[in-house]
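Complex shown without one protein chain; remaining protein chains in place.
Our next item is chain A:
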Amino acid sequence: MGRYVIRRLLQMIPVFIGSTFLIFFMVYALGDPVAALFGDRAPDPATAAQIRHDLYLDHSLPAQYVHYMGNLFKGDFGVAFNGQSVLQLMGDAFPVTIRLTIVAIVFEIIIGISLGVLTGMKRGKPVDTGVLLLTLVVISIPTFVTGYVLQYVFGVQLKWTAPSVSPSAPLNELILPGLVLALVSLAYVTRLTRTSIAENTRGDYVRTAVAKGLPRRRVIIRHLLRNSLIPVVTFIGTDIGALMGGAIVTERIFNIHGVGYNLYQGILRNNAPTVVGFVTILVLVFLIANLLVDLLYAVLDPRIRYA
């Protein structure tokens, strides 16, 4: 187990370097950021040259990458155009997005898995058909539509909650955005759990457990659900990374100053340090989430062992 974890951690190093390299080059390929700073007017060449010099943009691309990575290992993520250090931006943005992601994941786990078990146990019954249809509707409606509609209904019409989230983004204000963010994944979790449960109800070990005379509740939770959760855990694990980076739409609608919003601003302003810094952290989140998922397999299914 320990050796497996160390091997996986070592594998992360080339993935990490490769992905930052790709991102760095892609952001660079978007064009020269200095021209955009001047708006619609032509940049004064001397000023533009001075800004390029200050931002280390007057060197070759590989030299810039080496310079950037060198600073990165010293803990310096560079400075955004508005003069804020990227580290500080990340310090402000990540806690907000992590809170939002937690809310979303909790919704996915509680609602998604419960509905999945319910429908999986009652295959073909009206409740199953109903929930399946509902998930289909949720999956087919784009997030920005559900976002604006729910914001309008609950924020403007019913006034149950403020339509926009305040800068400190406390948990209670994140419930609606978290639900919007979770909805599509929630529908997938429901469907995955349902299929998995439906298959495993026919499993030998379930029949054995029932034959042993175990209470129904214990059969479902200890035996059936535990074995059925593997695909669901895989999905939720990868979803953590996707939710953190992909919350751009939800964060914009609900005025949440999180990772998605900062990434969007960075891309819009062609601000390489912001984009590369945030994506680098997101890559790490992805890698670690994947590792945790793999380790969880062993917990859920005793047949899986890592050497």
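Please note the rule applied: a contact is a pair of C-beta atoms (placed from the backbone, for glycine too) under 8 Å apart; a residue touches a chain by one contact, two chains touch by 3 or more; residues count from 1.
Assume contacts and distances are computed from a predicted model.
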**OP:** Out of "ABC transporter substrate-binding protein", "Ferric reductase", "Stage V sporulation protein AE" or "Glycolate oxidase subunit GlcE", flag the one the UniProt entry gives for the chain missing from this complex.
**Re:** "ABC transporter substrate-binding protein"
Subject >> Full-complex contact with the absent chain, from A:L10, A:A46 or A:A211 >> reply: A:A46
**OP:** With the full complex in mind, choose from A:A36, A:L72 or A:I109 the residue touching the hidden chain.
**Re:** A:A36
Original post:
In the complete complex, which positions of chain A touch the hidden chain?
Top reply: 30-33, 35-47, 49-51, 53-54, 81-84, 89, 92, 126, 129-130, 133-134, 137, 145, 148-149, 151-153, 155-157, 159, 162-164, 167, 251-257, 261-262, 264-265, 268-270
